[in-house]
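Okay, so here's the structure we're looking at.
Heads up, one of the protein chains got dropped from this complex, but the rest are sitting where they should.
We call the chains A and B, going by the order they appear; numbering starts again at 1 in every chain.
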Amino acid sequence: MSGRVRQVHCLAALLLCALLLIGCGSALEAAAPQAQVTGHMELIYAEQFSVDCYDDGSALITIGGTDRYLLLPEGAEPPAHDRDAVLLRKPLQKLYLAASSAMDLFLQLDALDRVRMTSTSENNWAIPQVVQALESGSMLYAGKYSAPDFERILSEGCDLSIQSTMIYHSPEIREKLTELGVPVLVERSSYESHPLGRVEWIKLYGVLTGREEEAARFFEEQLRQLNALQTVEAEAKDVAFFYINSAGMAVVHKGGDYVAKMIELAGGRYVFEDLRRDDSALSTVNLQMESFYAGARDADVLIYNSAIGGNLDTLAQLLSKSELLSDFKAVQSGNVWCAGQNMFQESSASAGMIADINAILSGQASELDELRFLHRLR
Amino acid sequence: MQQACLSTRDLSVGYAGRAVVENIELSAAPGEILSVIGPNGAGKTTLIRTLIRQLEPIRGSVLLDGQELSCLPGTQIARSLAAVLTGRPEPESMRCEEVVSLGRIPYTGRLGILSAGDKQKVAQTMALVGVSEFADADFEQISDGQRQRVLLARALCQEPRVLILDEPVSYLDLKHKLELLRLLRRLAREQGLAVIMSIHELSLARRFSDRVLCLKDGRVDRTGGPEEIFSPDYIERLFSLDAGSAEIFL
Partner (left out) sequence: MKSNHPRRFALCFALLGAALLLLLLLNTVTGSAGIGPAQLLAALSGRGGDETALRIVRDIRLPRLLAAALLGGALSVSGFQLQTFFANPIAGPFVLGVSSGAKLTVALSMVFCLANGVLLSSAGMILTAFAGAMLSMGLVLLAAGRLRSMALLIVCGVMIGYICSAVTDIVVTFADDSNIVNLHNWSLGSFSGMGWGQLRAAAVTALAALVFSFLLSKPMNAYQLGEAYARSMGVDIRRFRVELILLSSVLAACVTAFAGPISFVGIAVPHLIRRLFRSSRPLVILPACFLGGAVFCLFCDLIARTLFAPTELSISSVTAVFGAPVVIGMLLSRQKKRRQQGG
């Protein structure tokens, strides 16, 4: 009997303490001055991130609607608002960049010196300035994103790690980095459905490096290029974008994907526009040869993706991958192009890529074999 | 004196270069049953295996009709020499008739297809040994005694002149032990087979052998007829038994 009474007394005491604490908390919050949101970054195509600026100089970055980062000016104390966000302190001088598509954007911002470590090795880079930085030692190779050299990252004092969505496959790496005190920002530009949406992420990096103006200027230039495209003939030209994998299947992008959009903006029509696989987050689909044959045989232009498929120089090499391709209209009319390695690494130049495709479709490139990103296979 | 079919010349048998039994001189004559006895580890199985070429002789040679076994082609040897081994072969989904038919392999063509003559021989042999009723039964399903007889029928289908058996009756019950040994004696007498067998059951060896070879301490201890070998004194010495205990086994 006395035991039960004692239990009730303990419970009551606990309840009282809890109430007091909650009261204190809300009292504290009520006491501190609320920071005001002064601005919201204007984004035209990007949908995967947003930036809110506060009057105390901090900026709240929200990625994918769920990841929140609070960027503080140099020497500032962490404010009372957005306590759940990951704290980033300016200046960010030693970045560990594990997202290769972001590298080019940093280059365009002239902020390459801020990048200390990269997860792609020297001989896999097609951007000469990056290769030079790695050679001279101003940038270091940290190992693959899935197995980084933690000791190096720590000893170099990296203050931020920018990862691509591949890190979702290795969550333990992300946890380890956070544990070691290196904040992890997962950039989701690959989820942007508009090609310029990917480029617009330069504005985010502009905020992180304090080069907002350069970022805005660059993006304006891209928009200008897009608006300067030539018109294509009324019958929209059909374009297929693919590569043949080692199992003999054709790997193509889904409809509504950024590749499909690039072709569309260039004035063409992506032959697999109707291919939707919403059940998976992958942007590509492995097609059986007969489906690929049926869908792409009459395409006017074929673009081979050499980033994963391997670089091709001649038409004969393409046909050695699959002899069925000799039937294709584009092969017979000499309209087979190959997208080089730089197409994916020079992510800032989506507008340029669209311009290239536009040149092919509008007939401007009929005499040319080499464009900025594509080369014709003969 | 009939000419020996299978004989040895200064044969040493063993494994990996080390001899287990040395200086073996034996001969098996047609129509005779030669038993090999001795304590465990004396080398009975090693000798048998060397005779059927499963092991290489350490020294010396095995002769078939005076010719060295190692010089003769395998098929020719198979037409003269057949074996029934210890252990239980476990072939999947094989009928008894198929097992017996394997004995005709030294006589069939490239693909091993049996001719009418071969099939007849198989049927005859199965009748002779008394396993005709199991022809269609699964080899793995029959009893141990029946299995030994089927394997004997298989060996006989090779039309051998020398039959070598490694402990043929060890796993059989009394009735089947007697049956099989009686059958062997009949075959030896009627068909002039030379039979060499290793055996544990001394009383049966005494009754069914024509000659006996005793192995002990790495050599042939004694060879002779059953009357000489199966005296209580010698058996006690051969098997290192206490005085007076040999009587139980004879």
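Quick note on the criterion: contacts are C-beta pairs under 8 Å (C-beta built on N, C-alpha and C of every residue); 3 or more make two chains touch, one makes a residue touch a chain.
Owing to the predicted nature of the structure, the values given are computational and were not obtained by experimental measurement.
Checked against the full complex, the candidates B:Glu140, B:Asp173 or B:Glu228 give a single residue touching the omitted chain, namely B:Glu140.
Of the listed residues A:Thr62, A:Gln225, A:Ser322 or A:Gln364, the one in contact with the hidden chain in the full complex is A:Ser322. Residue in contact with the omitted chain (choice from B:Ser61, B:Ser132 or B:Gln191): B:Ser132. Only one of A:Gln7, A:Gln288 or A:Ser366 touches the absent chain when the whole complex is considered: A:Gln288. Across the interface with the omitted chain, subunit B contributes residues 49, 52-54, 73-79, 81-83, 85, 87, 89-95, 97-99, 102-103, 105-106, 108, 110-113, 132-133, 135-136, 140-141, 158. Annotation for subunit A: contacts to the undisplayed chain at residues 120-121, 123-124, 144, 166, 244-249, 275, 277, 285-291, 293-294, 297, 307-308, 310-312, 317, 320-324, 327.
One rule holds for everything that comes next: only the chains that are shown with their structure count from here on.
The mean-CA centres of subunit A and subunit B are about 81 angstrom from one another, to the nearest whole unit.
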